[in-house]
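Note that one protein chain is taken out, while the other chains of the complex remain in position.
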Amino acid sequence: MVPEIGDSVSKARIEALTDGVFAIVMTLLVLDIVVPHLSHSEASTELVKRLLGLWPTFLGYASSFIILGFFWIGHDSQFHYIKRVNRTLLWITIFYLMFIALIPFSTSLLGVYQDQQISVIIYGANLTISLCWNYLHWWYATKDHRSVDSDLDPILITVLSRRYLVGIIIFLVAIAISFVNIHLSLVLYIGAPLYYLIPVQKHKSWTWFTKNK
Amino acid sequence: MVPEIGDSVSKARIEALTDGVFAIVMTLLVLDIVVPHLSHSEASTELVKRLLGLWPTFLGYASSFIILGFFWIGHDSQFHYIKRVNRTLLWITIFYLMFIALIPFSTSLLGVYQDQQISVIIYGANLTISLCWNYLHWWYATKDHRSVDSDLDPILITVLSRRYLVGIIIFLVAIAISFVNIHLSLVLYIGAPLYYLIPVQKHKSWTWFTKNK
Amino acid sequence: MVPEIGDSVSKARIEALTDGVFAIVMTLLVLDIVVPHLSHSEASTELVKRLLGLWPTFLGYASSFIILGFFWIGHDSQFHYIKRVNRTLLWITIFYLMFIALIPFSTSLLGVYQDQQISVIIYGANLTISLCWNYLHWWYATKDHRSVDSDLDPILITVLSRRYLVGIIIFLVAIAISFVNIHLSLVLYIGAPLYYLIPVQKHKSWTWFTKNK
Partner (left out) sequence: MVPEIGDSVSKARIEALTDGVFAIVMTLLVLDIVVPHLSHSEASTELVKRLLGLWPTFLGYASSFIILGFFWIGHDSQFHYIKRVNRTLLWITIFYLMFIALIPFSTSLLGVYQDQQISVIIYGANLTISLCWNYLHWWYATKDHRSVDSDLDPILITVLSRRYLVGIIIFLVAIAISFVNIHLSLVLYIGAPLYYLIPVQKHKSWTWFTKNK
């Protein structure tokens, strides 16, 4: 008999590829922080001022690093429950990584043009789309318990889904706010991940879901 | 007795090296999307236009990322069946990776000179040669069932081989077309991977092969 | 029953992310050593002199590489004893990596402005803060034997803690010295890691700790 051709994919290798991309993206962010070029005589008087002037770049570095941390945890959490990976899931991961790998660009754009709405929108869109792929990944994997254990609690599935959706909504609101106030929008981007620090409350979510489903 | 010296190679480490190279190549592609340099006053009027003008670079980024996704899957599929790796197979992988690691260069070249035939040819040649090494890897590994299980179905071996060959032919045709129409050639590069989304049809391929062998 | 949601994190993947970041940071350091640009005629007479003039960059490369080696060993040692990883520990690692990934910037700054106190302070601060996160990681993991085996010897825990603290103190002293003499400060940065080459003396530390606790 011909074995099933190529639909199952090694989970370990997808994790390796993902960890590799995250490690590189996180590290590439530093290339954006450029050492100022000053002549020897200028350096003694100007260097400190110039370095302090880099604060938006440092802030961008820190927020993107932390946001990437949240994304990485999101991926790790899913793979905690996902037992089998097929081609479709793999492609969702590849498209997800395609947007994750764009984050150094959007961060850099925001660092240079932090007062331009278009940079704020692009940065937000990049995060939103990444999160959408993440959500799609979870939705596809758990639909009919396709790639997770058949006895995985449906509540857990919905609770995690909701967490992605809330994140997406927060980012969309932040993008909308950029039309009114760019700085508020930026505050929301940096603040959004805090939502994920709220521990999941089991019973509350149970009620919430039985009421809404 | 002297143990056999150094001909067997750790499969796990080749996978790690390959995943590392792919993760980096995928991520390096982003370095090609350069944030435009504008003065403060220009930025408010020009930035959007300049960013929209980056579309060929973004398109190049996306297609190369997706094509790398297909290549990665191709490597993963082979290692699903390959059980033992010897030095020759490893060297084929290293030459394969040498051309995979060139993709950021060809993509960059195509992004800058998308109207020059030479860029179209080089990009196509890079993909074709990479695929040839991939095919050679599979051919060498399955010849006399050298590195695969002895009961691996010969049909599966041939079906996978054919998939590589069809890909190589499509890329060669795309290169040939560049002499007539560069844009058609580019469309074919981007469209070629779609071939690999066609699920393998078992019985049809069986007939095809018994008729042709 | 709802399984515990997302608090446990895969130890293997944190190690993979960490190893990835370290590998990239170590390798990015080389991008700082720029090949001099000389005309053909200048090259024959000037190239050697120019390459010799790169010595501070080479020295910076070597010291940062070695210091990263010590940090990597420090992480590996901890994970030798840590058995379970939760979200808090993971976040400490992410913040730790955020400062590790800054080292190419501080190294580059020091390479260009090795005679400016601010570069010496930033380089030292980068190392100190990284080490602090490292120490915090160990402290959190071993508090009430949270993430280590319950029978892990408390002395070992304290001995390792002390080693982090001594390192932090050395770096702080080096920063303080930069107000008096920059070169002495640099010598101390490069010399500090030597402390970690001293093998741990069991009985001495035992006495030391029983006396101090």
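By letter and in written order, the chains are A, B and C; residue numbering begins at 1 in each of them.
The working rule: a residue touches a chain if its C-beta (ideal position, glycine included) is under 8 Å from a C-beta of that chain, and two chains touch if they have at least 3 such contacts.
Every value quoted in this text rests on a predicted model; they were computed, and no experiment measured them.
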One chain isn't shown here. Among B:Ser108, B:Ser147 or B:Ser185, which residue touches it? B:Ser108
Hidden partner chain, touching residue among B:Ile122, B:Ala141, B:Ile155 or B:Ile168: B:Ile122
Where the missing chain touches subunit B, by residue: 1-3, 5-6, 8-10, 13, 16-17, 19-21, 23-25, 28, 87, 90-91, 94, 97-98, 101-102, 104-105, 108-109, 112-113, 116, 118-119, 122
Contacts from subunit C to the absent chain lie at residues 15-16, 19-20, 22-24, 26-27, 29-31, 33, 35, 38, 43-44, 47-48, 51, 61-62, 65-66, 69, 72-73, 76-77, 79-80, 152-153, 155-156, 159-160, 200, 202, 206
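Just so it is clear, only the chains that are shown with their structure count from here on.
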Ranking chains by how close their C-alpha centroid sits to the total C-alpha centroid puts first chain A
Rounded to the nearest 5 degrees, what is the angle of the rotation that puts subunit A onto subunit C, matching CA atoms? 90
So how far apart, in whole Å, are subunit A and subunit C when each is placed at the average of its C-alpha atoms? 27
So, what's the distance in Å between the C-alpha centres of subunit C and subunit B? 38
Provide the list of subunit C residues touching at least two other chains, using ranges where the numbers run on. 20, 23
